[in-house]
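Yeah, one chain of the complex is gone here, protein chain that is, but the others are all in their spots.
Let's turn to chain A:
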Amino acid sequence: MRDSSPLRRLLAATLLAAPLLAGTALAAPRTDIVVGMQLEPPTLDPTSGAAAAIDEVVYANVFEGLTRFGPDGEVLPALAESWEPAPDNLSWVFHLRPGVKWHDGTAFTAEDVVFSFDRAMAPDSTNAQKQLFKGINEVTAIDDVTVEIGLDEPKGLFLSNLAWGDAVIVSPASIDTDKTQPVGTGPFKFSKWVQGDRIELVRNPDYWGEPAKLERATFKFISDPTAAYAAMMSGDIDAFPVFPAPENLAQFQADSRFQVIVGSTEGETILAMNNKRPPFDDIRVREAIGHAIDRKAIIDGAMFGYGTPIGSHFAPHNAAYEDLTGLSGHDPEKAKALLAEAGVTGLKPTLVLPPPTYARRGGEIVASQLRAVGIEPQIVNVEWAQWLEQVFKNHDFDMTIISHTEPMDIEIYARPDYYFGYDDPVMRALIRGLDFTSKDEERNELLRAAQERVATHFVNTFLFQLAKTGVADARLRGLWPNSPTQATDLTAVYWAE
């Protein structure tokens, strides 16, 4: 072997050391994150649009309300640190956190709260969840840190309503530019939006609460499931909280570089029927369809096993949940008998399917299960905008598959004009009763009665609770497993060593 010169030795040492140096650089925990999302938010103002993607970027990160949802759906204090109702429950006093600053440096005061509520309730308001504010008659600032909200009548879900993304507090100084440059009070400040590509947030150093652990967060928009898979695999994306391709989850699970995070959502996925249109106005027909459906086959076939069967319009993780799946167990013979009893033959209903996987893949399985009992569904694939117009607004459908993602939304069965057309005075009384009860036990009693009512009337066929399936780098900690509201709360997220 040739004698190695000092230069040669130096070179060799450098080459050997290089990976080690790189190794130490990598060992320091990162302080940034790139989060993948399938849809880009159209605007960033959660008080003037229904798109879930808005809340998925800004809820709890940029904007905060008087109250907020915690990781499991519990209602927690946010900009209000405490509150008390009047003895008659007709007004509430909220004590705001002192010393809170907007991201533009101005002080947050009770006047901002008054402004936000007045704006949401105004006749020309474009708040997508205006019903949250129904029954509020006046919002007054008592002093800089105290607000009183007056109600026409007691509202059982009042505090939870205030926790929605649509009820966050906005600043009058920046409201005109919030759609593209949001100014909030949260732990992250808006930094940059490259439309079609990404949104960047930076840590708010002046946050009133525990500051965020990450310095920077980037949300990247990847609609194509295959592209999402490649972006995760190549390390371009650190976390995809709602991963669009359940078929790839097993592969991520087997790879030690990743963690698969499975949790619950508020999405009751249902096979909705037009209760006003024959023959679906006949309870026997609706019950027959309930028995024709095999929930497990749909969950396995369309959702790769992710999802929990439900027997009514209610989330299984809720304390008031009652398992009513037995009422409409899979029984094709019973389904056929019920159809015969109702005198229905040669039924060819339309089955309108919006774009999500649960509807398109689930719809194929539902159709084949219905064919087994002699019903020939006609599948009509539609886009979202078309679904909203045709099914939701004009009620021009026989059946559809849809996931209702709002929390605690069993009250839709008390709206006679709602798209599936269920009109029942008993149900309306039950839901109305909720507004007059604030004790948990009594409320749960009413909620159980409501679940039983819609289940025994077979209003719709209740399929499954949508699961939240996310993929993240194995070293990431603090991501929410569940989705009590559409949010990607990054406050507590950090990189493990």
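In the analysis below, a contact is a pair of C-beta atoms (placed from the backbone, for glycine too) under 8 Å apart; a residue touches a chain by one contact, two chains touch by 3 or more; residues count from 1.
Operating definition for what follows: contacts and distances are computed from a predicted model.
Candidate names were "Homoserine O-succinyltransferase", "Peptide/nickel transport system permease protein", "Thiolase C-terminal domain-containing protein" or "ATPase", and the UniProt protein name of the unshown chain is "Peptide/nickel transport system permease protein". Only one residue from A:197, A:247, A:281 or A:440 touches the chain missing from this view: A:197. The omitted chain makes contact with just one of the residues A:158, A:190 or A:221: A:221.
Here the missing chain is touched by one residue of A:204, A:318, A:369 or A:390, and it is A:390. Mapped onto chain A, the interface with the missing chain covers residues 40, 42-43, 49-51, 123-131, 179-180, 194-198, 220-224, 226-227, 230-231, 233-236, 355, 383-386, 388-390, 392-393, 404, 406.
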